[in-house]
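Pasting a structure here, questions to come.
Removed: one protein chain of the complex. Kept in place: all other protein chains.
Going in written order, the chains are labelled A, B and C, and every chain counts its residues from 1.
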Amino acid sequence: MTIDVPTSRSHRSLPQLQPISFIGADGQPTGVPTDGLTIPSDRTLLGLYQKMVQVRRFEAQVTHLTRQGRLATYPSAAGQEAIEVGATTALAPGDWLFPTYRDSASLLTRGVPVTEILSAFRGDWHCGFDPNEYHTSPAATPLATQTLHATGYAMAAKLKGEDACTLTFLGDGASSEGDTHEAFNFASVWQTPTVFVLANNQYAISTPLREQSNATMLADRAAGYGMPGIRVDGNDIAAVFAAVTAALERARNGEGPTLIECLTYRMESHTNSDDPTKYRDAEEVEHWKQFDPIDRLEKHLRTARILDDATAADITASAEELATSVRDAMNTDAEVDPSELFAYVYANPRANLATQQEKLEAELATAAQP
Amino acid sequence: MTIDVPTSRSHRSLPQLQPISFIGADGQPTGVPTDGLTIPSDRTLLGLYQKMVQVRRFEAQVTHLTRQGRLATYPSAAGQEAIEVGATTALAPGDWLFPTYRDSASLLTRGVPVTEILSAFRGDWHCGFDPNEYHTSPAATPLATQTLHATGYAMAAKLKGEDACTLTFLGDGASSEGDTHEAFNFASVWQTPTVFVLANNQYAISTPLREQSNATMLADRAAGYGMPGIRVDGNDIAAVFAAVTAALERARNGEGPTLIECLTYRMESHTNSDDPTKYRDAEEVEHWKQFDPIDRLEKHLRTARILDDATAADITASAEELATSVRDAMNTDAEVDPSELFAYVYANPRANLATQQEKLEAELATAAQP
Amino acid sequence: MTVTTATTAEDAPTPVSVTMTKALNQALRDSLSDDENVLVFGEDVGRLGGVFRVTEGLRKEFGPERVWDSPLAESGIVGTAIGMAMAGMRPVVEMQFDAYAYPAFEQIVSHVAKMRNRTKGKVSLPLTIRIPYAGDIGGVEHHSDSSEAYWCSTPGLTVVTPSNPADAYSLLRDSIASEDPVIFMEPKSRYWMKDELSLPVQTAPMDRAQVVRVGSDVTLLAYGPTVRTALAAAEEGAEHGLAIEVIDLRSLSPFDDETVSASVRKTTRAAIIHEAAQFGGYGAEVAARVTEANFTHLSAPILRITGFDVPYPSPKLEEYFLPTAERILDALESWDWEL
Partner (left out) sequence: MTVTTATTAEDAPTPVSVTMTKALNQALRDSLSDDENVLVFGEDVGRLGGVFRVTEGLRKEFGPERVWDSPLAESGIVGTAIGMAMAGMRPVVEMQFDAYAYPAFEQIVSHVAKMRNRTKGKVSLPLTIRIPYAGDIGGVEHHSDSSEAYWCSTPGLTVVTPSNPADAYSLLRDSIASEDPVIFMEPKSRYWMKDELSLPVQTAPMDRAQVVRVGSDVTLLAYGPTVRTALAAAEEGAEHGLAIEVIDLRSLSPFDDETVSASVRKTTRAAIIHEAAQFGGYGAEVAARVTEANFTHLSAPILRITGFDVPYPSPKLEEYFLPTAERILDALESWDWEL
């Protein structure tokens, strides 16, 4: 006679080893089993392609401006465009996005204006946009903390009977933080409509994945929470988009959260102040170039005759337009108002802040005198 | 062409669904597959039986004294004796144990004197014993924090080339804390000789397991760290002892950590100030009585003719002796010395503490005057 | 000191004896009734009604979609509460004991405190974090911390603490209604304190201190668990001809400079009483700011009568650690009263 503990009927299996991928690095179908996912239509892929080209141009431009000193710092997602664009595009407008410092490209995809995206990195103000307008949380810098916000937001939506799902990005490094565990667990216990998109770019600053985790894959974590986990080629936007779309559909149907591990590689340094030669070889970076997310989609679209030279030229032109607008935006220095230091700390006004503000204003007035 | 990410050859599989159990609740062999574990010898089982009887008597006696007000509070492990005794006995003397508030029985098994175990609950001093003497950390109250200490200690042992392993207990509730995740991850990445014994007693105070986790089983977590996980019937000490022994052997061989989930049930209230009728039925408690760890081992040992009435009487007598010594120990009130408030805070003496101590001593001297 | 809401003579409710626990419970019940966005969750706050029974009966009354037991993880509790508040809810979460808020420290300090500021006021977080604090109940280690200094030194947080049932009700309702996130600190040793009271009750505004005993010789500043101690000292002082004024701070952040300065300018002497250790404790801020604002009016330095600079002790040593009425009176004697 053995003990009988009720066994939950939750999701329990380890993801397939081979990352799901529709379009190979050579632009050809990979033939990898797809775990029920279907490749997006060529129309959809063309749209995603266009956005990726824009995003890449954006990243390049901002990185350049940062080197010139127009921005204090900038963490580029160059090389990870398929994740930024693929995951974000799958969202409905009413869904909420919970990005990190690395995800400016997702903000761009979400429609946040350039100056508002770059506010933090230019040093104007922490969050430059109105989260409620774009249904997008301020980009989180304290790692993994946003995974819990995404879970909580989704829980509220669920309780209110609203349709909104949440999607949050996190990195391979952030996956080691306690908050990530707590978010996975809360989301699965509460069956919140949340999608966790783990951009596994092989490094947390200088720390390689093998010193971050001993798991065969990070998506293996999901089973321990009774949550579906899946691993996709994060440089194949068809796979990313399909996986996120399917996860959002499940979420909307009340079937709870999903963990999607997207394998990718950070092509740039961590931020402009990083020196990647200290911890990785030029060959490794070279090696990853062949898996470029844009190249392969371009090959696919050209083979499928969805993309021709004229369209490609239009797309490049519109990306150049964006780059110009970024340059222009960063050329005019934003005015900052020292009084704003005190304006938003509390909803209920405080005497000590008022006094300090007066002092500062008096000081500035004196300094302004001839 | 698909991306090629090196795949770690770490442990990757979900544990068998049926908890490993040698001796069924009826004292008969269960026939459950044992995943390579072997049942301990009857000699060993007799020793374990004796310790469990002692431990149960201890828990009953202390609970009784607590109800009488001799102790401030007491979290009993009644019903969980197989885990306390089975896991602790498997340790070598040089190994280190990292217990929690629930694990007084493991301290007893480790040889810590009764008054030193109960110091904290009687309100004398936080930790009543010398951790270095018993190779046992102070019992941790902040949940899950000790899992990291166990991992760190094991890492130091590994770095020093010492043979010591570490074992830590944690509960189903504690498994939700971020620290648990971090400990599993650090231990597996560093391949430390650590055994995590998760006593899943179905409740965290009032919170039932299904609101704590949506996983099929908590042992499923292990795969996500590339660590072996196993689930055993935590009320079958043969299974617990075998699993911990095997895990310690692997650990000593440099094969890294193991997670062992032990299914069990907390027969008493959380502590004496808890009221379990608010969250669980009497029937549920009744139901679990049939899986009692001591009853079944007694049946087995009697069937195997390892235990006869005379030995059983000896064992009961020695448990009674222990109970008497507990009563005696708790009847004499420990002296406390107010100056000790200041004695151990810092190794380097501090002027502010000296001043405060002087003040307190002056105050006490005045109060003592007729 | 407490005022019931205005009612006509006929339907004025008869005051009954109410514990602080009951008052808090009623405040949660009334907030849950009045605003469907209010949610209550945390460890054991559902079926059990919390380890101190503050949430007793609420799950039954409002259902598990409004009041529920969360998994055991404080960062998770606060972190998800942040998300819920972003979605327009007003979560009220419980940290089971003071030291068990520490796992949530990053979420509280880096997000709860800063969200409104970083979004230029676009996102408020109207959430309430209930923290039972302080000692004097014979708790084992890690169960008697007084963590107010951590929260008070964090810009963006509002920190309040009641010392009696009426304030417990009123301050908790105001905290839940506030657009700013509030750290609501509940003095464990006063949970079972009773007052004659009829609920609902609205006491002073949540950012004001209250003079709870008038005196002309000394001002004692106290909050939460030490208000009773200060009142006892005042009582005893009176027997020796010392007229002690006692102020219950109620709001630790913001600090009510106006009320306190008025009193100190009258008495010219003040002491702050708290359980937490002295070094870097909240009393340091009180002493520093009250001195700065009233330096020329002071006849003596502001004293801090507090716990010692050591970790909170085990139960048998508590009595030596905690500030008592005697210790307060002894300390007052240390002043040079001729000045």
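Keep in mind that, in the parts below, a contact is a pair of C-beta atoms (placed from the backbone, for glycine too) under 8 Å apart; a residue touches a chain by one contact, two chains touch by 3 or more.
The shown structure was predicted, so the numbers you read here are calculated from the model rather than taken from an experiment.
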Contact list for the unshown chain, restricted to visible chains: A, B, C
Of C:S70, C:Q96 or C:N117, the residue in touch with the unshown chain: C:N117
Which residue of A:T44, A:T73, A:T311 or A:S325 touches the chain not shown here: A:T73
Contact residue for the chain not shown (choose from B:R70, B:H149 or B:R296): B:H149
Interface with the unshown chain - residue positions in subunit B: 96, 125-127, 130-132, 137-138, 142, 145, 147-157, 159-160, 166, 178-179, 182-183, 185-186, 189, 340, 343-348, 350-352
Residue ranges of subunit A at the interface with the undisplayed chain: 72-73, 101, 119-126, 141-143, 173-174, 176-179, 204-207, 211-213, 273-275, 278-279, 334, 336, 338, 340-342, 345, 350, 352-353, 356, 360, 363-364
Sites on subunit C contacted by the missing partner chain, in the whole complex: 75, 99, 102-103, 105-106, 109-110, 113-114, 117-118, 141-142, 149-150, 152-156, 253, 255, 276-277, 279-285, 287-289, 291-292, 295, 300-304, 309-311
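Rule of thumb we're sticking to: only the chains that are shown with their structure count from here on.
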Intercentroid distance (Cα basis), subunit C paired with subunit A, Å: 40
Multi-partner residues of subunit B (each touching 2 or more other chains): 176-179, 211-213
Residues of subunit C engaged with two or more neighbouring chains: 70-71, 73, 75-76, 103
